[in-house]
Every structure is written in structure tokens, then in C-alpha cells.
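A single protein chain has been removed from this complex, and every other one stays in its place.
Letters A, B, C, D and E mark the chains as written, and numbering starts fresh at 1 in each.
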Amino acid sequence: MPRSEEIIPKIKRQQIMSMLAKGERLDGRRLDEYRPISIELGVVEKAEGSAMVRLGNTISIAGVKVELGKPYPDTPDEGAFIVNAEFLPLASPTFEPGPPDESAIEVARVVDRGIRSSGAIDLKKLCILPGEKVWVVYIDVYVLNHDGNMMDASGLATIAALLIAKMPKVAVKEGKVTILDEWVPLPVVNRPVPVTMAKIGEKIVVDPSLDEELVMDCRITVTIDESDRICAVQKGIGGSLTVDDVKYASKLAVEKAKEIRKALPPLPSIEDVEWIVKEGQ
Amino acid sequence: MPRSEEIIPKIKRQQIMSMLAKGERLDGRRLDEYRPISIELGVVEKAEGSAMVRLGNTISIAGVKVELGKPYPDTPDEGAFIVNAEFLPLASPTFEPGPPDESAIEVARVVDRGIRSSGAIDLKKLCILPGEKVWVVYIDVYVLNHDGNMMDASGLATIAALLIAKMPKVAVKEGKVTILDEWVPLPVVNRPVPVTMAKIGEKIVVDPSLDEELVMDCRITVTIDESDRICAVQKGIGGSLTVDDVKYASKLAVEKAKEIRKALPPLPSIEDVEWIVKEGQ
Amino acid sequence: MPRSEEIIPKIKRQQIMSMLAKGERLDGRRLDEYRPISIELGVVEKAEGSAMVRLGNTISIAGVKVELGKPYPDTPDEGAFIVNAEFLPLASPTFEPGPPDESAIEVARVVDRGIRSSGAIDLKKLCILPGEKVWVVYIDVYVLNHDGNMMDASGLATIAALLIAKMPKVAVKEGKVTILDEWVPLPVVNRPVPVTMAKIGEKIVVDPSLDEELVMDCRITVTIDESDRICAVQKGIGGSLTVDDVKYASKLAVEKAKEIRKALPPLPSIEDVEWIVKEGQ
Amino acid sequence: MSQLVRKVERPPRLIDEEGRRADGRKVDELRRIKIEVGVLKNADGSCYLEQGRNKIMAAVYGPRELHPRHLAMPDRAILRCRYHMVPFSVLERKSPAPTRREIELSKVIREALEPAIFLEYFPRTTIDVFIEVIQADGGTRCAGITAAAVALADAGIPMRDLVAAIAVGKVEGQLVLDPMDLEDRYGEADMPVAMMPSLGKITLLQADGLMTLEEFEKALELAMRGIKEIYNKQKEALREKYLAIKREVEVT
Amino acid sequence: MSQLVRKVERPPRLIDEEGRRADGRKVDELRRIKIEVGVLKNADGSCYLEQGRNKIMAAVYGPRELHPRHLAMPDRAILRCRYHMVPFSVLERKSPAPTRREIELSKVIREALEPAIFLEYFPRTTIDVFIEVIQADGGTRCAGITAAAVALADAGIPMRDLVAAIAVGKVEGQLVLDPMDLEDRYGEADMPVAMMPSLGKITLLQADGLMTLEEFEKALELAMRGIKEIYNKQKEALREKYLAIKREVEVT
Partner (left out) sequence: MSQLVRKVERPPRLIDEEGRRADGRKVDELRRIKIEVGVLKNADGSCYLEQGRNKIMAAVYGPRELHPRHLAMPDRAILRCRYHMVPFSVLERKSPAPTRREIELSKVIREALEPAIFLEYFPRTTIDVFIEVIQADGGTRCAGITAAAVALADAGIPMRDLVAAIAVGKVEGQLVLDPMDLEDRYGEADMPVAMMPSLGKITLLQADGLMTLEEFEKALELAMRGIKEIYNKQKEALREKYLAIKREVEVT
């Protein structure tokens, strides 16, 4: 974490805690209330899919690109995806240019686990020639303004961008791959939604603002899939949780994810879609 | 730019400016006069081509190597070339070991643009198997002593090294490439010459020395090809130019390039040269 | 070298030197005596071979992995091996996390030269398809606790790990390589042993402890093969040696290596071993 | 990794008989420009700019303290600049790490903005300019400079003048203003220019491709005309922002 | 480089009819654990831990001075943590450089240990925890935390409680304690948990795979049972070390 964020404003902490004791938050929200969420789809036409998410003043943009590549040796019949997250220096006075630091890597990996555990992308459909050629889906997430809860903003931008992504059909003939000029949806079959909560004193609040993050004791993200199942959990920041905290947080996450999912595009209809046309076989 | 160069010697600036007002320079040159240029060819026998250029006390050495490689996907029927420039720590007390900094990258890219825009290397001739195997020309430029105008010293060393470079012929038979023990010239068909000028106060001088660079307001490099056409321009250093400055500089560049080109080796005669012998087709 | 090691404890140096004058060492050893050596074999079952060596309180662990790879272009009919050495930050208060520094690289390269010069690994036997596919042997050496003479601890761990390493047999049929479920020894045919000595004042001691290294003037490592031949020499640390020092050190190394080699596993019996089964040829 | 080549195919003509370009523009016509001021809450100044399909976000932090301190200048602020493209801003995914091109452009953009800023007012500090290309379609360094200058003004940094920038291209032998990616790719030359328009000073000038001296001079004139238009749009966007603030203040 | 795939094949059943796992354990049974304290001479505290085929070395240096100094905190020590796997610890050789996984795990392990340490006792210093995975067979982050907590105690760092950690997996629909690599690879979910056992506080919690709310709560309970067992083994190992020292002191 950047240095200046480490200096915990003690007075602000007391103010926030005494409000929380009365069930109130600095910005007027209920403890279990998200800030306004806006999801702008397709903001980058050159990307296969893209979305800009605003969570209050926090802004994340995600873009999806697909490229041909080799499969991993242990999954020769599956495509692959890679999530990269960066906190841009224009997003906060405390962010510096350079490769992703541990916090950005954590966001990327938690977003990745949500997608992976929920099987959100049907990777088998992205295999062109088993063991030799598959589609690789690159998901890049950039935080443009940091006002707390970059995790949920980034996770939502990612799944939104995937849901509307279009990729080219390919034809395979005698081991030769041709990219066709026909576009099909990415095979997305699940919509994991991350729900991040902060523990401040004895209280748990959902979607912490930057002010709340600066004074929180602990953070927990629970990602929930289309069928209300937990698909990823991440406790973050020094500090600890009780077992009851965790149980409360997981139930709250299920509830919130259901709400938020309504703001997402629907799953693409892929029943009759053919991604790879195998010719002359 | 290295730190100690940032401390502009104000007294020296005044001295230089008052001389320039009288049309004079510290080292006795006219404003539009280059320092003595010496070009030593073939200094590194193990390179395909090489040249050491001295511009006064500035010394640059360029070496050319060719290697087999893959073409870029968007130019499957062309070879490629890569220019790398480094300012060696032995060249100046302000240079430090490490990967090229922004100034060295700028030199490499301006030299690259001169070669590329003028089509100095006929890249089509370097294609062996379209989409699969081509020659890649590596040009490495090293500054050994920095006394101002590393740009022109590096650009001249590069084109001189290319002009005398020899590469092996190859034979292609049923998709198999064999390197032959026969050497042919690199297909060089144009000789771009960079001309760098400095603006100091209201005056423009050509081929600035280090003393002049330390006090200059602005730098402009105009690269001129065999047919007196502009093939690359680069304004450098904070500071600004008027439109008249630019017009003057471009005209001066055409004139100076013509002079300097005389010191370069002639274009290789390549009319009957065969680079790739396609057998049994 | 890490900073705190640079501050030579002058008092300790005097103490050590006056003891050496009497033929004694701080820890009671004779000048030509090693600390107790323990070699634990096969400590990491998931590695093809592994060994942990304790030289007094210095601990090195080496692990061997084999992977399929491409041969070097100038040795198309040989497998390859790569030695990597790292000084872990848990080994000493002066070691920091990060890529290997010059001292760790030196250890890796001296260990490598011992193996390479003595032909310890019969690389021809590791060639599967000449010019295309060979076995690459990765040797990673990690220092876990640094109490002096990491060179010998690392060199011994390496050769011990290689001596007991098992690798899978492969079958080649029409250019296709299949890994078989049959394990054969790595083709190890020589056992180079590094012997490191320190010069302190006018005396030479074998297997310097950390205390001795902190005050030594010079270091010399002489690696000796199965037939008492010198296969690698490395003088290290500023300071100098006389010709007589070097002659003494090389003779002592031959003697010590012979002793130490007894603690190593024997050469694997490989007379009837087949590494690559060429089918249908 | 990929063998998949993504590029827009060259149309048979880049300029038709009536002098219209592939996107319907005349040769001396700018793309549609949209400038929004103050779009990022954390930055001291910011600007979102669309120029055709280019989408650029610029932010300014500073003047602020500099770490490590020995890099600071006793008599003026230093200006730092980063031009960066997000990986999905172009058809072929770009690696997130800065390329040599991005390092060079960061340098020349910094040098294009530097002459406009009264750096001597803020000794021992840094002013940091961050330009993110969200989508690229030709001319992003110029669009980045235009946006950064607005962000600097939005941050209240005292300036001699705004800096406005535009490229001129040469396509099928004709000079065109504000070339898009298609024209860059298949054109014969490209010349980005930045100026302090009311002072008539050129602060960035680059060119590649082949131009005669005459073409070069004509290209300069064309660039100056484009820059004037851009300059007006910059001033308009800044005026609107202040009118909006004024309205807000008056209401409350 | 390599095309050679090394993985343990999935056996037909991961849990047999009698509820036995591939290595003979019951679903709620830990692997054999061996803890040695103070095994490295240079470190201020150290611990070697075997948990099944996992082999972990942990070392602690500090509290000690921090370079560069501006990273130090005026009111407390900082805790730094590095989790690293040696290249030959796994079937497929791992590159020696830290992967993104190792960087993330270093972070969450640090955050799992932090709440237990009285960092405020040692302002302006650093406490450094190094965890080396010598052999990995599933659950190494938990084993690393368990070992690091012992090393911290061995270094005499004042702590609110030890931290003990264990993972719970979901395999063929059943929750299993302390999954090994085979079960991780072919299982449906994995949930590592760390706690300060006597305080009942969770300091690390991660999960991937799919679990219903009910399964998640049951997994938490199972983890707590495992953690209690681990905790006892940690205390026993530390007690033995001090008895050994005591014996040594009494003898001399």
C-alpha cells in the first residue's frame, strides 16, 4: 500500500466509528448499501469487449482482447484467459508509474479466481486444435480514479466486458486455421459478482469508500456466482475477523450480488453458436 | 538528461550568446559549419558492417549483424531491422550503466525513422520464406565519447555501417534454408543524413558541441535523403521554435546533408545481386 | 558483497592471525582441515535428484530437474545443463531478496565450470533428436545458512544431487517423442570436487568459516576431478597470491578432494542403460 | 504469440475524386472533438478528450513534493510526463509495459508542454502529467498534448499559453489535416506539431515519411490552421467548466 | 520450453467407500506434521516444518533497522514477508523469480501474521519473515504461516497469540481437511484459513472453487478443528525447544 495511505487519520476514524455506532455512514449510506453503480458498455470499440464501471467516484475500465496462442500443457483442450490489473498513476496521488504492485496483483488474482471458479468462460469452446492452438482471452483492468473498493469496480467491469465481447469465428482445415470475418459472442456462461466489505471496529460495511478504507481494520471480498454459490473469498489487510463476521459477510454477499447482477448485461445466448468451423474432416 | 548537465552554466551561456551575436562560436566555427567529420569503415571485422564516426570529439560506433528470424505479422514479405542505441558510461561522467534511457531511446528512434522513411534498406529483398523466415538486421550504435550531437554521429555511423555491410546468400529448397558461403552486400538503396541544429537565443547553429548543448534552448534534427527530401524531423529539449526557425533549419539541413553525404561510402551496386537462391521450384 | 560484511573486524583479524601463526584456528581445526561434512540425499522427492550439504553451519541444498528443450545451435547433438545459485535471505542478515547478485552468480559459474570441464554429465546421451530435442538439466542451488564457504557446500550439493538423479526414459518414433514410465540414472561420469582455501596474512587455510572469510585477504577455489586433474580454478576477493601460494593450494586441493569424494555417492552404473529408445528406425 | 493479423484493409482510394477522405472529411478538416474538463476527482486537474475515435484521459498532479528529494531543482519545478496506451486501445493487444515508442513520446510530450509552464514559480516541486490512451486511432500524441494542456489549466498551473497540437499527413500525394490511423498506416508521411498558438511558438515537431521542402512548408501552414481550431475548442471547454462552477456557486 | 507434462494422474476415486482418501486419511484427518525449532544458526528465529510431503523452512530476522529509512514507521515496526518456492519444489520446475502467485501469497501471509504481533513495541524497525517452500504438496501457504508463527516465537517477538493455519478442500462433494496437491488439483474447492486460535480470530481467509453457503460454514468449522490441532503441535514444538535449552543450561 502506498505510504500516505498508511497514516491513519485517527480523528476521522473516531468520527466514522461513532457514526457507525448509530448505523450511519459519512456519505449517508446504510451499512449494507452500495454507492450508485453505473456500467457503461462498449466504451472502447477496438476492444473485443469493454466496460467502464463507476462505483461512486471510483472508476475502473476493463477491456477484452482475444489472441491465438498455445494451450497450457496440462489443459491441451482448453483455451486460456489472463487477467491483468493496474492502478494508473492518474487514479490517485499515492499511485506511482511502474509494474503492478502487490495490491494490483491481488485485485487481478481475486478477479481471476471469480471467473475461473465459477467457470464463467467455457474454455473448452475456445480450443481450436487440441494441444496446439487455442484462443487466449486477455482481460486488462485499469483503475482510473480510486475512491475505495477498486476490487468490486474491477470485478464488475471485467464480467461486464466479457458479457458483451465479440470474437471472430475461425475455420480449421487440415490443421490450418483461418480467421473468418464473422463475429460470435465469447462463450460466457456465468456472472460472478464480487462483494467487498470492510470491518471497522465491530461493524461491517459494504462497498467501503476511500475514507472508510483508510480507517478499516480488515477487508473481505466474497464473490458469488449466478446460483448464489461462493466462488471466491479473500480476506485482505492486517486485522482479523470473527467466525460470526465471516458468516454474516457471506450471507450479505449473496444478497448484494443478486441485486448488483441486475445491472449487468444478460448472459449471451450461445446455444446455436459455432466458434470453430471444422472443415473437410 | 543526467543531473550535472542540468546545471546550466549561466556565464558560459552569456559568453556563447554574445559571440553568436557577432556570428562566432567558441571553437571558431561558423554558425553553419560542422566540426571535422571522420568516418572509419569496417573497424569490427566480426560484424557484417561497422563504422566509427568522429564528429570533433564525439565518437559513435555502429555495428550491423544479420540473423534469421520471423517477419512481423503485418509485413509477411519483408525483412526487418532494429536500431538500438546506448550511451556508454565511458563516454561521459554523467552517463551511468544500465538499459538505454529516454535520450538514448530517442536517438535510436530518430535514426530508425531516417532509415525507415527513406526506405534505405530494401526490406523485400530480405524475405526468404514469406510469413516464415526473413533476415533481421540488427543495428547497434554505441556512443564512446560525448562532446555534443550524438544524434548525427550515431546516424552517420549507422548509414555508413549499413553501406559496407556484407551478408551471406541463402539457398531455399523445399522450405529448407541453407546459409551459403557467399557474401553479398546488404540491399541499401538510400543514404539518409541527419542534420542537427541548436537554437541558442535567437541564433541557430549546426552540429552543436557539448558546450552549446548545455546552454541551448532547443534542438532540431532534420534528416535528408538522397533526393533532398525530408525523411525525419525531431524537435528536442524544452524550448520552442518559430515557424521561420523551422523553415530555415530545414533548408540548411538539405544543404548540409548534401555536403556530408560526400564523406559516406557510395550505395552498393546491387543490380545483379541475388540474395536468396530458390532452388528446385 | 553485502555491506555489513565489509566492515572488517580488525580485532578479530589480529586474533585469527596470531592463532594462525601458532598453527591454530578459532574453531580448533588444523589449517588443512574441513569442518564436519554431512550430505543428506534425496531430501526433495519431487526433484529428479536432490541433496542437502552441511559444512559446519553452512547449509546448501541442490535440486535437479530435467526438461525437454532445444539444443544450443552449436552443439546440436548434445543435451544442456544450467546451474543457478541463489543466496536466500533467510541464510544471512546481509542477504536481501532479489535476483542473484554477482557473488551468487560467481558460485553458480564456478560450480558450472567444475561440472562442464570434467565432463561430469555425458551430454551426448541426453540428445533425443539432434538439432531439435534434447534433455535440459536444471540444477538449482540454494544457500539456506551462510557460515562461510558457500562455494564448496554448493558444489558438493550439486554433484551429490546429480549422482542420485533419476530421469525418465523416452521413446522416439518417427520424430515423435514419448516419455516412458521408466526411470534411469542421469549419465554422470565424473565427480568434480571444489576445494576452497583462504589466504589470511601469510597463511592458507582450507574451508574458511564466516569469521575467517570476513578477515581473509584472498580466496582460491580449485576443483579436482576423479583423476586428480584440475578442472576449475577461481581466485576471488581483492588481494593477491604468490606463485608458491597457488602451487601449494593446488596440491592441497588434490589431496582434500580425494578425501571428500569418499563422502559422495558412487558414480551410477550406466553401462547397460538406454536413455532413448529409438523405435522403428 | 498471435499469428492473427488485425488491420484495417486499405480501401482502393483514401481520397476520392471529390476530395473526400475515407471518413467523409475534407483534406483540411479536423475530426470531431469533444473535451471534458475535471472528470477525475482525485487529480488536481484532468481532461477527457475524444478526437474522432481517439479517447484520451489526461490528469495532472502538482505542484507537489518530489521523492527522492535530490531530484528536485532549487530554482524551478520539474515536469514529469507519462504517455501510456492501455493494452486494449489498439486492434492488436499491446503489452502493458511501456514500449520504446511510449518512452520517446513521453519525452517529446514533456518537452512540448515545458515551454508553456512557469516552472520557476514552484522551486523544489514536481508537476506530473499522466496521459492514458484509452482508444487510439492515429494522432494520439497530439491529442494527448491537447488534453494535457487543458488538464494543466484545470489544475490552476500558471501557463504562458495553452499548448495545442495536431498532425498533418501526406496521403496519396496530398496533405491532409488530422490523419486517422488508416491514413497513417497507408499514407506517405506524418508530421505531428504542437504550438503555443497565441505566441506562435512551436513546441513539438516530428515527422516521418518523405516530404519535399515545399510540402514540408505547406504542411506547417496546414498544421497551424488546425492548431488554431483546436485552441478555440480548448478555451471553450475551459470556459464552460468555469461557467458551470460559477453557476454552481451562484445557486448555493 | 518443455512439452513434458508432469502431473499425478487422477485416481478413479479420491475418497473410497469407507471414507478413506488416496493417502489413507479420513476426511477430517490432518497429514503427519513435524516441527523443528531453531534450525538455522544465523536467523533470529527459525522453523522447519513437514506436513505430509510439504517441506517448509521459515526464518525471522528482526526487529532490526530498516533501509532505506524513510520506509520506517514512527510508531511501530513494519512487517515484511516473502513466500518463495524453490524451483525444484514442484514436479514442473518453477522459475526462480517470484511469480504473481508468490507475490499475492506473500501479501496475504503478511496480513495473516500482522494482527498477532505487537508491532507497536518496536517503532522504526522492520521484522522480516522469509518462507521457503523446499517441497510443495498442497497447502503450502498454510504450512508457511504455521512455520512462520513458530519462527516468530523462536525469535522472541512478543505476540498476542500464535497463528495457525490449515486448508479445507471439497473433493467429490465432501469437505476434507488439509487437502494434498492431488486433492487440490482434482477437487471442487479449496479454502485456506489462518487463526489466532486462543483468541478465535481469523487472520487469513481465502477460497476458490464453488461452495454453497452451508458448505462454506461447515468448512469454516472443520478448519477451526484442524487449526486447534496444529496449534497444539506448534506449542509442543516450542516447549520442547525450551526444555532442550533448559536442559543444556542445567547441564553446563
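Quick note on the criterion: a contact is a pair of C-beta atoms (placed from the backbone, for glycine too) under 8 Å apart; a residue touches a chain by one contact, two chains touch by 3 or more.
Being a predicted model, the structure only gives us computed values, none of them experimental.
Visitor: List the shown chains that the missing chain touches in the full complex.
Guide: Contacts of the omitted chain with visible chains: B, C.
Visitor: Just name the one of C:108, C:197, C:215 or C:276 that touches the chain not displayed here.
Guide: The missing chain is touched by C:108.
Visitor: Tell me which residue among C:37, C:177, C:233 or C:270 touches the hidden chain in the full complex.
Guide: Residue touching the chain left out of view: C:233.
Visitor: If you put the missing chain back, which residues of chain B would it touch?
Guide: These residues of chain B touch the chain that is not shown: 43-48, 50, 57, 59, 61, 63-65, 67-70, 84, 86, 88-93, 97, 99, 136, 138, 140, 142, 144-147, 179.
Visitor: Which residues does chain C use to touch the chain missing from this display?
Guide: The missing chain touches chain C at positions 3, 6, 73-74, 102-103, 105-106, 108-109, 113, 116-118, 220, 225, 228-243, 245-247, 250-251, 254.
Keep in mind that, in the parts below, only the chains that are shown with their structure count from here on.
Visitor: Quick one: how many steps at least from chain A to chain C, stepping chain to touching chain?
Guide: Between chain A and chain C, the shortest chain-hopping route counts 2.
Visitor: Taking contact as defined at the start, I'd like the list of chains shared as neighbours by chain A and chain B.
Guide: The common neighbours are D.
Visitor: Farthest from chain D by Cα centre, which chain is it? Let me know.
Guide: C
Visitor: Compare the CA centroid of chain B with every other chain's and tell me the farthest one.
Guide: E
Visitor: Rounded to the nearest 5 degrees, how far is chain B rotated relative to chain C when their C-alpha atoms are superposed?
Guide: Here the rotation carrying chain B onto chain C measures out at 120 degrees.
Visitor: Report the chain closest to the protein's overall CA mean, measuring from each chain's own CA mean.
Guide: Of all chains shown, the one whose C-alpha centroid lies nearest the global centroid is A.
Visitor: Can you give the whole-Å distance between the Cα centres of chain B and chain D?
Guide: 27
Visitor: Which integer distance in Å separates the CA centroid of chain D from that of chain E?
Guide: Once rounded, the distance between the two centres reads 51 Å.
Visitor: By the touch rule stated above, which residues of chain E touch at least two different other chains?
Guide: 2-4
Visitor: Return the residues of chain B touching two or more other chains; collapse runs of consecutive numbers into ranges.
Guide: none
Visitor: Looking at which chains touch, is this a line, ring, star, complete or other?
Guide: Contact map by chain: line.
Visitor: Among the chains present, which pairs are found to touch?
Guide: Pairwise, the chains that meet the contact rule are A-D, A-E, B-D, C-E.
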